[in-house]
Structures are given as C-alpha cells and as structure tokens.
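Shown here: the complex without one of its protein chains, the others still in place.
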Amino acid sequence: MNQTISRLIMNRIGLGVLTLWIVSLVIFIITNLLPGDAAQELLGQSATPETLAALRTQLGLDLPIYTRYIQWLGGLLVGDAGYSMVNGMSIMELIWSRLPNTLVLAAFAASVSVPIALSIGIFSAMYRGSWFDRYINMMAVFAVSVPEFLIATIAVLIFAVKLGWLSALSHVESAHTFGEMIKVYAMPVLTLCSVLVAQMARMTRAAVIDQLSSPYVEMALLKGASPMRIVLRHVLPNALGPIANAVALSLSYLLGGVIIVESIFNYPGIATLMLNAVSTRDMPLVQGCAMLFCFGYLILVLIADICEIVSNPRLRK
Amino acid sequence: MSSNTSSVKKATSIYSVSLFSRLRGRSASGAIGGILILFWLIMSVIGPMVAPYGANDFVSYDVFGPVSAKYWMGTDYLGRDIFSRVLNGTPYTIGVALAATVAACTAGVVSGLVAAASGGWLDAVISRTQDAMISIPSKMFALIMVASFGSSVPLLIIMAAIAYMPGSFRIARALAVNVMTLDYVQVARLRGESMAYIIFKEVLPNMFRPVLTDFGLRFVFVVLLLSSMSFLGLGVQPPDADWGSLVRENISGLGSGAPAVIAPAIAIASLTIGVNLLIDSFGNKSAHH
Partner (left out) sequence: MTELVKVSGLRVAVRSGGADIPIVHGADFSLKKGEVLALIGESGSGKTTIALSLMGYARSGCHIVGGSVQVAGVDVLTLSPHQLTKMRGRTVSYIAQSAAAAFNPSKTIMDQVIESAMIHKTCSRKEAQEKAIGLFKELALPSPETIGERYPHQVSGGQLQRLMAAMALITDPALVILDEPTTALDVTTQIEVLRAFKKVVQERNTTAVYVSHDLAVVAQMADRIVVLKNGEIQENNVTREILEAPTNEYTKSLLSAMKPETRQDTVEQKTMDLNTDTPLLEVRHLEVSFGNKKVLHNIDLKIRRGATVGVIGESGSGKTTLARSIVGLVQASGGNTYLDGEQLNEHATKRTREQLRRVQYVFQNADTALNPLHTVEEILARPLRFYHGMKGKKQRDRVLELLSLVHLPASIANRRPTELSGGQKQRINLARALAAEPDIILCDEVTSALDTVVGAAILELMADLRKKLNVSYLFISHDISMVQAICDEVVVLYSGFKVEQGAGESFQRPPFHPYTQLLIDSVPELQQGWLESTNANHETLPTISAAKQNVELCPFLDRCAVRIEGKCNRIIPARIKLPKGNQILCHHTFVNDLNSQSVQRHEQKNALVESV
C-alpha cells in the first residue's frame, strides 16, 4: 500500500462522509417540510392548547428547524437517534432489536447469490452467444423485470400452498435446528436471490466481456493459453474492480428488496419496523431507519471503490 | 488492419438502411417486446372505455371466481371483474409511471447537460447533490416521502421522479462530458458557436440512443417501484387501484390459487418484460457493431 493508494482511499472516505451529511440534510428536510405536528398527532384532536404547547416544548418542536437539525445530527453522532413517538422507546434500542434479523437475512441472501451470480456471469461471458448464455440472459431479463412480490407470491403458491413444504410466514423464534432455519429462510432468501443473481450475473458478464475483447487477451490466446487460464489469470485480476462494483450495486438492491420480502413473510426485521413507522407516521423512527439504510448503502459503495483502487495495477509502486 | 473498410461497412449498415428494414432485422424477442408495449400503451388510453364491466361493479356472487368466458381473469375478493379492474388500472400503472419517468429523465438530462457544459463549481455542486440522492435507496426514499406527505397520485409522480432523476443525471452527464471532448464539438467551439447550438445540434443528437435506452430501463424501475408501493398499501389509494393494489387487495386469495392475485401480477410482468426485451434487442444490435 503506497501513498497514492492511501490518499485515494482517504479521499473516497471523505466523499462518503460528505455524502452522508447531504443525505441526512435531505432526510431531515423532507420529514420536517410539512407543518404536520407530532404533538398534535400524539395527543389527537381533543387536546387542549396548553397540553399541546407543553408537549411541543418537551419534544423540542418549538425550536427553529436548524436547531432541531443540529440536535438530531449531534444525537446521531453519539448514537442517540431520539425516541419513538408511538411508544416512547429509544430508537436505537428498537433498531438494535431488529437489526440482527435483517443482517442474517441479508447475509444469507448474499452468501447464496454472490458465488452463483459470479460463476454464471463468468461462464456466460466465456461462452458468449451459446445456448447457455442466451438461456441465462432470458432468465435474467425475466427476473429483473418481475416485481419481487410476484416471485414471493409464486413461491408461496408452490411451496406453501400446493406442496405444503414451508410455512408462508417466517417464525424466526421457532428456528432452532439447521433444518428449521432452512425452512424459515428458504422463501425470503429465494425471493431476494432471484433478482440479485440476475442483476449481478448480468453486470459480471458485461465486465468480463469488456476485458475479453482487450488486446492482452488476444495475446494470451496466441501464447497458447487455455480459455480457463485466460479467464482466471488474465481477465479476473483486471475485472476485479468492475465486478466489485457490480456486487456492491446489487447488494445495495438488497436494502430495497428486504422491504418487500420482510413485509410479505412478516419477518421481524428493520424493514417491517420502518413500514410500521411509516403507517403510524412515527417520524423519528422513520428518520433513524432511513439513515441506517443509507449508511449501509454508502458502506457498500465505499468497499467497492476501495476494491477498485487497490486492484488497479497502475497505482502500484 | 481491416478496421478501416469494416468500419465503413458497419457505418453504412447503421445509417443508410431505412428504419423499416432496421426494425425488420430485430430479433423475435424484440418484436414481442414491442407488441407488448404497444398493446399496453393503447390500453392505458382506451382501457377503461373498452372494459366489459365497471371497475367497481359487483358483478358476481362468486368471490375469487375462476377464469371463465364471462370473467376473463376471474373475480376478486368482492366479486368484481378482475379483467375490467386491470384495464381500469392501466392509466394508473402506466400513466403515473410514464409521467414520473418523463419528469425524471427530463430533469436528469437537463441537469446533466448543465453540469457538463458549465463545469467548475456548478458541476461539482450538482454532481455531489445528485450523488447523495442516489445513495438513498429508491424504496427508502418512497417510504420517507409517503410518511411525510401521505400518498396521492401527484406525490407518487413527484416522488418517483426525484428518486430516479439522479440515475438519469449520471448517465446524461457522463454521455455529455464524453461527447463534449470530441473533436467535432471543439470545432464548433472554435467556430464561435453559442452553447445552445453546441448542445442542441452537436451534443444532444449524439446522446439520443443511450438516453432512450436509459428511459426504457428507468420506466421499468418506476413501474416496479410504484407497484411495490401499492402492494405495501402505500401507493395508489382506494377506491382507485393500480395493478400493485389489485395484487394486495386479493392477496387472501393466494391460498386458493385465485387468478385474481396472479392476473394483475402477470400484467405488470408482461409490461416490464416487454420493455426489457425491446431494450435488450437494441443492445444486442449495437453490441454487434
């Protein structure tokens, strides 16, 4: 690791922090744009002006918007996202109670989809134009075109209704053995993976094909290298950056995908927490969850950027 | 070595061939995609008029009824004709998505051109803001917007437009920056042409194809996003219903395998697959060149 590389990485981290700050601003402004008053919402129509005013002071709603923003942002920095307006619980606690479940689901989906997608992408690039490639491409077009809830409903229809193998709802608490885990996670993971694999495989294929058309691949071919050697020794080291980007972008899709999947399977994760917050208009909780999701996205993109920088041979000493 | 002659040949086949024969040369899947899109576009205008029943007419006592000659897609949880409800949902699904996509791409392309043409601090500010916007996942953004403002058709259009503008901006800016470094744009600059001439005569026409492809992809994303929102009950609100709402309201029929759940979902898939097939055939065509 030399100076140029560390400077570039620091640069990216700095940009990430700047972006996160702009995101916090956007989220805060949107959620505070309407004069809709949390105190009014909490107390209902029958509240007296006095109690309303008292609650406003208590919630800090009488302060100007920038003061509230600074307070909120300062809280976030020290790990305090405020309290839910619906049940008064600490938002951090609420999030911590749900986050592990979502992370397990995401990790499951990622660990299944990444190897499958990369191998499919690389193979279809190697055998471009073959029946395998065309078949995979067709499947991928279908998978990215179809809404997740259709895949989920079809999965439920087949595995829960017709075959009766799995339960339509995910009871995480009841999963103790490995077999039970599989049963609980099978359908949510399957739903997430179908789109994930399709996207990632398409992007990987494009990245590999891009490298396959470069002169150094022709050179390797004319040195007598086998197709396998060309891909493993020559193409992959150069395609690492683009592939890391493809993986990061696809995984960031997970952040959106879990919203639907958790909702359909009634899975107790962050997304269902956020959906509840949206329907009860529990703004501090909405803000907290939104910041968490954006943070996750930025981390993924940052990792991909760093992979790209580190794998760039031109930056090596 | 043969690049010179072959590039001439390539070029002739791109430009001198008429539009008609170009379309004829497309793959079968592209044609299927085109037909699907055309069908749904027509339905989004005349759908509600040609529907056999009213969208909210209770036509049958048989809830979650099967496919029949009378009810082409069965009946829903209240005994309404699903086929009519799908046709009545077309303007919502396609119209709203189209409006949002047009807004997103227009805003994206305009800001992309402004950023590319101006450069400097203005470019930096626009790019940074758009980059921040792109790091809010679209579904997340949709939820925040609905939580803050409640759900209505104008809000959904604005929300989807804002959510998908940064992606369009990125592509438009990259394309514009690329074209602007080309020698023929330098030639126009050296001639003393105005920025407007350069953008409208030299740059935009050369961005048209990729921007159009991007428009199609973005339309698919918007349709999927809006359907998902409706599916979650946060999109188009009753009594109006788009296809996502139809899936949601009939989800209880899933256990019995009712067509009421499957039909609207398939309608969505046929639209998005159609667009993707058409774009893909364009992509394959240009990949050969």
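In order of appearance the chains are A and B, and numbering begins at 1 in each one.
The rule is short, and it goes like this: a residue touches a chain if its C-beta (ideal position, glycine included) is under 8 Å from a C-beta of that chain, and two chains touch if they have at least 3 such contacts.
Since the structure is predicted, the reported quantities are computational estimates derived from the model, not experimental observations.
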Which of A:160, A:221, A:249 or A:299 contacts the chain that the document leaves out: A:221
Among B:206, B:237, B:252 or B:270, the residue in touch with the chain that has been omitted: B:206
Candidate in contact with the missing chain, chosen from A:183, A:205, A:234 or A:281: A:234
Touching residues (missing chain, whole complex) on chain B: 1-16, 25, 182-184, 186-187, 189-193, 202, 205-206
Chain A residues touching the omitted chain (full complex): 213-216, 218-226, 229, 233-234, 237-238, 311, 313-314, 316
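The rule is short, and it goes like this: only the chains that are shown with their structure count from here on.
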Chain A-chain B separation of Cα centroids, rounded to whole Å: 22
Contacting residues of chain A [partner chain B, same complex]: 18-20, 22-23, 26-27, 30-31, 33-34, 36, 137-138, 141-142, 144-150, 153, 156-157, 161-162, 252-253, 255-256, 259-260, 263, 274-275, 277-279, 281, 283, 286, 290, 293-294, 297-298, 301
Residues of chain B defined as touching chain A within the complex: 29, 128-129, 131-133, 135-140, 143-149, 220, 224, 227-228, 231-234, 244, 247, 251, 254-255, 257, 261-262, 265-266, 268-269, 272-273, 275-277, 280
